[in-house]
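All protein chains but one are shown at their positions in the complex.
This part shows subunit A:
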Amino acid sequence: MKSNHSWLSTLNPTIKLVTHLLVMCVLMAVTDPRITLAIWLVALVIGMTLGGWRIAYLLKRLLPYTIFFVMIFWMMAAFGKGEHTIWQWGWFHITEESLNNGLMIALRMLGFVTYGLLFTSTTDLTAMIMSLVHQCRLSPKWAYGLLAGFRFIPLFQTELTQMKSAHKIRGYKQKNSWKSFIRYALPLFTQGIRKSERIAIAMEARGFTGTRQRTYYLTPQLAGRDGWYMGLLLIVVLGITFILKK
């Protein structure tokens, strides 16, 4: 999670997160595919204008989801309930209603992903955690613990691929999934526990007690534009749901 240099990245992360989660709640309540489509388009417009998304970036990030889009659509269409049967084969049962629901759910998924991307592509992780400390009263102990832990994501990812190749080279073939899960999870966890202990000791050795009475090199604050963004986006999204309602 790194911020780009768009207008959206200057907003307060907590406010942005809350706003996007609220929009997602609206998306959950909407049952009309047209409204879902419109709300998704709002996210695209925001991304292109305020979020600093280029067309190429957008295509690169959203194209993989078109596969998921089709799959979710298919799942809902083939296993949903409905009266007007269109096609039936084996355990697949496609109806008019299930097609409609499938389209709505698939668009909703796309909306979730786009609003999520809108948040993650414009927010700096450190600023986000610091904002949680200042705006949401998260305790510094957890904030710095989280920051320390999240630094390990790329490390664990490379460790996992390394382990997989090491197993492959020694001729290990994946037989059943939960056994292979233990095989990979165990070394990952032991390494993790060792590292976590070292980090905790290092933090305490450097005088980190985890109290709120400390200095911060970053103190995110609330500004007028946060309120404007939150208010306007919610008004637009709610406006769409009322206008397009049958």
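Throughout what follows, contacts are C-beta pairs under 8 Å (C-beta built on N, C-alpha and C of every residue); 3 or more make two chains touch, one makes a residue touch a chain; residues count from 1.
We adopt the following convention: contacts and distances are computed from a predicted model.
Missing from the rendering is one chain, named in UniProt as "ECF transporter S component" (options: "5-oxoprolinase/urea amidolyase family protein", "sulfate adenylyltransferase", "ECF transporter S component" or "CoA-substrate-specific enzyme activase"). Touching the missing chain, out of A:A78, A:I94 or A:M130, is residue A:A78. Although one chain is not drawn, the whole complex shows that of A:T49, A:T85, A:S165 or A:T190 it is A:T190 that touches it.
Within the set A:V45, A:A166 or A:I201, the residue that contacts the chain not displayed is A:I201. Considering the whole complex, the residue from A:A38, A:I105 or A:M130 that touches the absent chain is A:I105. Residues touching the missing chain, restricted to subunit A, are 1, 20-21, 24, 28, 64-65, 67-68, 71, 74-76, 78-81, 91, 97-98, 101, 104-105, 108-109, 112-117, 119-120, 125, 141-142, 145-146, 148-150, 152-153, 156-157, 160, 177-178, 181-182, 184-186, 188-190, 192-197, 199-201, 203-204, 208, 210 (touch as defined at the top).
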